[in-house]
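I have a structure here, written as structure tokens, and I will follow up with some questions on it.
Shown here: the complex without one of its protein chains, the others still in place.
Take a look at subunit A:
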Amino acid sequence: MTSKLPWRVTYRLSTQCPRCLSRLPPRRTLQTTTPKLAFTAAPPVDLESLPPQNASNARIVPASPSYFTGRPDSTDNYLSLLALLRRYQTLPTVPPAQAPRIAWRTVTQYRLLVGEPVRASKYHKIIEVLQRLNRIHPSVMPPELSGAMQIYKRDVDPHATVRKPLVVDEDGRAFGVGRRKSSSAKVYLVQGEGEVLVNGKSINNVFGRIHDRESALWALKATNRMDKYNVWALVTGGGSTGQAEAITLGTAKALMVFEPALKPALRRAGCVTRDPRRVERKKPGHVKARKMPAWVKR
């Protein structure tokens, strides 16, 4: 059945669509006139000149055969993608890792676009076809195909934004910001003898516990760089644990500016990922975040 369909996307998903410009979710308008489509609908039934042999068989033929799926636009989209794939499947491909990294729309965004309750599993099939199409070698990518894929891409490409690389400045300092709980630390690292100043004070004046001092300098200790760098940190907010671990993260980031190859070692030491946990909020009916009041008889 699919082979009979012409190779065109429906007007709803075409790039010239006014909806794409306005970024509004499409609305399905009720209309009586049939749009000009590739499908040739059957001519209106002239019951007087050609009376049906059996009047009960007379019916209106829908514009697209997908009409009967209940989700005609998304089905048509899928079928059109399959047709494109069939047409271009002989083109050379690249391994998946080398294909351009594209953030496809999420299923929710797609539902808003087509205005149909598309199932996640069905959308996943579309994504699979898209990923296969994306693997076609970029040098031979047909413009028609890239135009067809364009509408499935997210409006803002997260992979396109590149973080500004941190560099060692002219004074030989590397800078890193670390956060933990409600503490925030700005850490400057220079090559040196292992001297540490936190908020202008020596580290034993800031952190009374040796444990906190060790965790603040854990990035340097885990990489055996304790006596190679001097640390100058400004830390605000939170308690001693949070401040110490914020310095850890900032130091690790600053250290990776000097020695980017240390990233795996630092990740193994747990100094790369920011711990996103914060104090859990208190809930109504609870004494604290989770604690419930004691049960009292009557």
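Everything that follows uses one rule, which is that a residue touches a chain if its C-beta (ideal position, glycine included) is under 8 Å from a C-beta of that chain, and two chains touch if they have at least 3 such contacts; residues count from 1.
Operating definition for what follows: contacts and distances are computed from a predicted model.
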In UniProt, out of "Mannose-1-phosphate guanyltransferase", "Sperm-associated antigen 1", "serine C-palmitoyltransferase" or "Small ribosomal subunit protein mS29", the chain dropped from the view is recorded as "Small ribosomal subunit protein mS29"
For the chain not shown, which residue from A:Gln191, A:Asn204 or A:Thr236 touches it across the whole complex? A:Asn204
Of A:Ala83, A:Met149 or A:Val196, the residue that touches the missing chain is A:Val196
Among listed residues A:Arg132, A:Arg173, A:Lys221 or A:Lys263, the absent chain is touched only by A:Lys221
Omitted-chain footprint on subunit A covers residues 193-196, 202-205, 210, 213-214, 217, 221, 224, 226-227
